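In this view, the complex is presented without one of its protein chains, the others remaining in place.
Think of it as A and B in the order they're written, each chain with its own count starting at 1.
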Amino acid sequence: MARISAQGLTKVYADGTVGLRDFSLEIEEGEFVTLVGPSGCGKTTALRMIAGLEEITSGTLKIGDRVVNDVAPLERDVAMVFQNYALYPHLTVAENIGFPLEMRNVPKAERRAKVEEAARVLGLEGYLSRKPRNLSGGQRQRVAMGRAIVRRPAVFLMDEPLSNLDAKLRVQMRAEVQRIQRQLGVATLYVTHDQTEAVTMGDRVVVMRDGALQQNGTPHELYEHPVNMFVGAFIGSPAMNLYRGEIVRADGQLELHIGSQSLELPPELVARSPRLAAYAGRSLIVGIRPEQLSLPDPGNPPRSKRLAALTADAELVEDLGNELFVHFRLGVPRLSENAVAATAGASDESVEADAGVARVAPRSRVRSGDRVTFDVVVDGLYFFDEDTGAVVGGRSSSRRGSTDNQIVAEANE
Amino acid sequence: MSELTAKEVTSRRQRRRERARQQQADEGGVPLRLLGVKRRTVFFLTALCIVFTIYTLIPIVWVIVNATKTQYNILTTFGFWFAHPFSLVSNFRALFNNVDGVGVYFRWFLNTLLYAGVGGIGATVFATLAGYGFSRFRFRGSRSAFMFVIAALLVPVTAISYPLYLIYARAGLINSAWGMILPSLVTPVGVYLMRTFIDASVPQELIDAARVDGAGEIKIFRRLALPLMGPGFVTVLLLNVVAVWNNYFLPMIIFSENSRFPLTVGMGVWASHAAQSGDQNIYPLLVTGGLVTIVPLAALFWFVQRRWNGGLLVGSLAN
Partner (left out) sequence: MATSISLEQSGSPQGSPTPRAKRSAWAERRDRQGRWFVTPFLILMVLTMIVPLLYAVRESLYTTQLIGGTHFSGFQNYKTIFTDGAFWSGLIHVIIFGAIQIPFMLFLSFFFAVIFDLGAARFGSVFRGIFFIPYAVPSVVAAVIWSMLFAPSYGELVHFMGLFGLHNFSFYSSGMIWPTIFIIVIWEWTGYNMVILYTSLKSVPRELVEAAILDGATLRKVITRIKLPMVKPAIEMLVFLNMIGALQMYVEPSIIGQFQPQAISDSFTPTIFIYNTGVNGQEYGQAAAAAVILGIVIVLISLTVFALRKRRGEFS
């Protein structure tokens, strides 16, 4: 049981494309770290480099205290679970699970014992003599895990192992995977494109984009204190609502203008976010999490001065019983996490077709087509630079530890 | 011109090596480094391939070189290099003549084109129809019928050639092109291959959707299934054309008239003539004729390879 230490890992392909850029990550013994991002962000590349399936162009990789850059995968003591399970179709479940032991010439009796033990952990006892083609998706997935755990490796690497399962099974298996990992206490790096999965499973979550690491922190940190717009909009469901706005200085106060509306920014907020003042007269991108929008209770007066008002057209109301989602339009286009001027991308990638989403109290009176005025928790707003996407003020600034992440974000600009 | 520093030279070499490794990884899938294949192993294996290449090319080179020689030269000069006079053109021209009453090569060539063309295409059509029928329909007896087709592979060609001859004698089909073409239309292997291919490439849902839309089976076959079968069709077509082109035993039995022979039988006749008579002219013709027999098929393969890339799909059908 050891830690993984990746420092500055970079992958450049023969034709010049950069798959991974300066990737650094430390994983402690027993930690479950999820690696998440959209396709092509480099998460699988990073995983494969740690496994030894891809060559490391530059950077150092240590497993335990040993530099393993040039060490064969077998010698690294890592086990990998592939997205498509990669089970050997001509071998039985028992032979599949026992294969790594067979390759190391473990004697038959010992092999059988270990296979049976693994099968017990995974609930596969009755299936040992079956072939993969006679198993369901979930069972195959478990066999793949069995093959990984039977060796008691130092590190588990998992490449989107649950992607091929149906939704319900996936949720079930998430718990299974976590249980097994905790039981075995092995350092695990888990790649997924599903942010919900990443956030629910990981002790720590690493967000990646375009080959670069965006942020590395606990799910809480990522949610509350994203270092840039991408992380802010990527983590959290429903996603953060992003709009272009302008900071205007009026009467010695700073105001946020979105479209034709303006929101007063209380001086405490400005004090907390010193860099915001520099944006006076300029536009930036503001992020509003769905739960920062609420509908005022007509009976009670607004409770806090920290609320501002935002008027919108309610397009669709989803009543989920315990909460209400109001899909609204502000009259200004809602932006996606890719809407950063610095990155070259198609313009239609930067604009969201969907309406903004607000999460309001379950029994609020609102219907589709209504014109509503939301109470906005101004304290909870995020401000991002429109060129770099980096966070420049708002909620993020008030926490310690986020400075490290900010440095990371800045380094990636 | 600037001088390269030692560092630049090594990095350039490194890059080239990395590129070669990358190319190999793209082709073979898993990089050799991972498999523990060292450079000297690659060298050794490449050498083995060269050895086998020599073995493969000996007859090819020989036939190309000797098609340019006169009979005297074939028998006397070094087999793998040219000699005076360079007689390729005159040898080739001679193929159009009737050689000592034992046949006109050119005639045989046209025959072979006919038999292989019609037979090959026809065989593929029938095999495709049957393969489709077995693959996408479940009618009573389809399993048994399919086993029956496969079992036909066990029937020795030699056993049925002479009876076919006798039947043809009754039906007046001796020396008829149809006598050659009809049996060539039956390829159990073709049916098996097409069925496997159709199983894999024509989704049942597509057909079912069309059926629900009310389309007739023939229309479904023509409009939906056929376009999807392209690569498999081409592969089986190629195999069938080659099979008919190379067929020797059947035409030998059923054709008595020289002018009906395909290339294979004709060459056999020339070979026996060459061996038994002291003919002075036959050897160059034999060699040149052999060369010309090979060229069309080789060209066909090369052409198909170019067009449909990725080599023949035969093996994938074999799964």
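Convention: contacts are C-beta pairs under 8 Å (C-beta built on N, C-alpha and C of every residue); 3 or more make two chains touch, one makes a residue touch a chain.
Note that the structure is a prediction, hence the values are computed from the model and not measured.
Novice: Looking at the full complex, which residue from B:F82, B:F106 or B:F126 touches the chain that isn't shown here?
Specialist: B:F126
Novice: Have a look at B:F92, B:Y115 or B:F221 and name the one touching the chain we're not showing.
Specialist: Checking each option in B:F92, B:Y115 or B:F221, the one touching the absent chain turns out to be B:F221.
Novice: Hey, which of A:A86, A:L184 or A:V270 is the one touching the hidden chain?
Specialist: A:A86
Novice: In the complete complex, which positions of chain B touch the hidden chain?
Specialist: Output for chain B: 24-25, 27-30, 32, 34-37, 41-42, 45-46, 48-49, 52-53, 55-60, 62-63, 74-76, 78-80, 126-127, 129-130, 132-134, 136-145, 148-149, 152-164, 166-167, 182-183, 185-186, 188-189, 191, 211, 217, 221, 242, 245-246, 248-249, 253, 263-265, 267-268, 271-272, 274-276, 283, 286-287, 290, 293-294, 297-298, 300-302, 305, 311-316, 318-319.
Novice: In the whole complex, what residues of chain A lie against the chain that is missing from view?
Specialist: 51-53, 73-74, 78-80, 82, 84, 86, 88-90, 99-100, 103-104, 131, 147
Just so it is clear, only the chains that are shown with their structure count from here on.
Novice: When the centre of a chain is set as the mean of its C-alpha atoms, what distance in Å lies between chain A and chain B?
Specialist: Those two chain centres are 55 Å apart.
Novice: Which chain B residues qualify as touching chain A in the complex?
Specialist: Per the stated touch rule, the residues are 15, 18-19, 22-23, 31, 33-34, 36.
Novice: Spell out the part of chain A that touches chain B in their complex, as residue ranges.
Specialist: Checking each residue of chain A against chain B gives 13-15, 52-53, 55, 72-73.
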